[in-house]
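Removed from the display is one protein chain of the complex; every other protein chain stays in position.
In order of appearance the chains are A, B and C, and numbering begins at 1 in each one.
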């Protein structure tokens, strides 16, 4: 037995590693999930069999309750709510780590290096717990999503954090002073809340990835406390995953961590969106259907609005209808379209769009000049040419999808109101741009219906397709907020 | 001190990891070498400072002697001899590991798991030692390079290996039976020699990579014996590197390990190369210079012959001359061109060809149909269309550079004799193929000289370049072995 | 060697490995990646079992451990199941390929 248990743990760690390795491509991803599950199973069995573990009843009850809660969460969470679920799950994970650290402290009161690890574990655990709960609240819109700021906020937060660190160090030096522990706990919990208050709801995904990283580090620290390699490894894998994702996100938004954590960005620029009354061309779904039908190549740019409107299934229907008519349809996916990494990919996959039709920014940008139509569905910042042209813009330097280079640009959104970054988009005022105002799902439904009615362009006797519309003839109206 | 030394080791390991990480691209490769050097320095210092180490004089003398031998090797080895140097260095490394294991056995006679590791260490160490020496001998042509086979060879080898394993196991069971150790040693040494005898010189690079892997494993095993993590890590990194390189090589040759180790491949097919007298077109360097000068795009395919002839510098001159004349010149590098992984890249880099002109097989294959000239210099197997067309060919299924799709194919080699795989190449007999018989360096020298004499095609009043030659007018002669 | 020293070795290697592995994950799969790492972080369940199941665990350990097991099991179960659910959505359309 004594030589089997360590082997189980090593195999469990290998399972987690393989899980991440196989996650690298869709073809092997399922195998990855299975490897991860196998790893977890081995880890749990390997732990239950350890000779120190003698008391099973509470464990089994907790297992049962946890599964009873976990299964419905897994099956009932709509795909659009995945960010929230991720947040709440970080809260749970961090809470577990923090509580284990607390229990260990009161039971064994370790010293030296181990106590240092324990302090780190509980600090990160508790702050990630409350911070993730706050993030959940903002994403689920239980809390106001706009950043809440007040003068001197950063100073207050930093001093609080400083105080927590000081007490933490004091605990490491003299672990016997148990009266300090509850204070330390409270400060960590409080800091988690204060950390999130000034951050806008739209910045949550980056913050969540960062919290993922903290939760991972907390688990690693627990591994040092309990002298358990498996915990150290799983925590380190988790920690690096969160860190990399947040780096990818902030890079794709061309922003720094400090800016996200202390910038209260969403607030700052919300005011920049004064609806200057400039004329735009708008079109009806029938007109849009005609144009799409006569195009040879269409590039669809989905964004956050598609997610909100849950329009992915209708979009698939449009894709099918156009493909059947011989139109070449591709999807251009910006790395931060939507509100979490890979958001669009998941939604489109859910709606059965084949993933070989989805293209990353670098792959597709060169194709926009050849595209007849760029169909933008509820995306805004990710196609805003200001990022390239206006050096003073808050999104200056952020890489964008160059939809403005397509021959015709069609935009589905409800109004002229801006997106996450809160800035106006010149794309909408271009001569070749047509606005299709309305909810993404509703507009797409109409277009699909109209497409059924329009006779196929290829059947017009004219073998080769040609764009026969002149955009400038469409209704011109003055842009106003519609919502 | 006691807490500094482990830190030095951990940093050393991180240095090795970063070294490999930064080796991934030319831009960071130098940083990688420095990280590796720093890691090694930390490891050596960290070891010298350990309290067990009290006796310095022998160590310093050995350091000195080793450096005295190592420095000249590093600076005097010509680039074409890098494979041999690699082989001899594996021999040294493996010998070190084996001797340390031996010393440890006689000093402490470990038991159980540790003894198992020791047996593995010495087995792999000794066999890699002799095998690498043999490989060195074949590559340096001190030994006959053709595979030496006899009936029942595989059986003899396997029984010898089996015997070594049995004695090894016996040693693990009762380590006190010291009389077995010399027998075990001798068998391991012998097996190393016998392992290489049936393998052809041209298969050596793959074998060397495999030996690299063994040497790494041996170092890892030493880490288990001496209870030293740094050794375990460095050995494991080494071991995986060798394994991956040998997998890459055998995959690019479309062969399996077993086939290389037991196949005596080079021998088998040497007989297939009967010079069936078929006519080929041959041309003079002047004619070649004219054709190259009038081309717009030239793709150069270098091979083993370029390495043997040391023609890389002349090739660079040709590249410069053509580029100056406005010809677009690219280099197509097959993964197993030459005799070791990355062989062509190093030689061309040595001759100052910018590495952004070198293209891997997958990148360039689609460009051959658009190329005016494919200039093949001492390459044979890597452009043999039989790999795609002839299912019975020994290289069937090996991915090739599709030089045969170019408008004109020019081949520089000394004769009609085959390359490493020993098979005829239909490419040479195509109507659009011109053979330039001679040593690669000599032929390239003449072409470069002629190019100086030919007036520039673009200056012929005719703005656009055009191919003005008709290949079929060139001398036709009957193919015969020339060497 | 002290045991935390071994811990540092393991942590260093695992952190490097994590970076290399995650950097390779296609952006296509970033969402399931997040839920997978979530599920993996439920490994805290191991620590929770250890403190709850111990012989003569004090009530505090029992209560905190119980909550910790509950919380991590929730993560574990929902994390893997939802990852699986998401992954299943990713498919090439077979008929189109042939």
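Points to keep in mind about this one:
FYI, a residue touches a chain if its C-beta (ideal position, glycine included) is under 8 Å from a C-beta of that chain, and two chains touch if they have at least 3 such contacts.
Remember, it's a predicted structure, so these values are computed and weren't measured experimentally.
In the whole complex the chain that is left out makes contact with A, B, C.
Note on the undisplayed chain: of the listed residues C:14, C:50, C:68 or C:89, the one touching it is C:14.
Within the complete assembly, B:229 is the residue of B:229, B:250, B:433 or B:446 that touches the hidden chain. Of the listed positions B:7, B:29, B:142 or B:370, the one in contact with the omitted chain in the full complex is B:29. In the full complex, chain C contacts the hidden chain through residues 1, 3, 6, 9-10, 13-14, 16-17, 20-21, 24. By the touch rule set out above, chain B reaches the unshown chain at residues 16-17, 19-21, 23-26, 29-30, 32-33, 36-37, 39-40, 43-44, 47-48, 50, 52-56, 58-59, 61-63, 65-67, 69-71, 73-75, 77, 79, 82, 85-86, 89-90, 92-93, 95-97, 99-100, 102-104, 106-107, 113-114, 117, 209, 212, 215-216, 219-220, 222-224, 226-242, 244-245, 248, 333, 335, 340-343, 345-346, 349-350, 352, 354-356, 358, 360. If you put the missing chain back, the residues of chain A touching it would be 6, 10, 13-14, 17, 21, 227, 229, 233.
As a working rule, only the chains that are shown with their structure count from here on.
Per-pair counts of C-beta contacts peak for the chains A-C. Mean C-alpha position of chain B lies 41 Å from that of chain C.
Each chain gets a centre from the mean of its Cα atoms; for chain A and chain B, those two points are 45 Å apart. Residue positions of chain C touching 2 or more other chains: 6.
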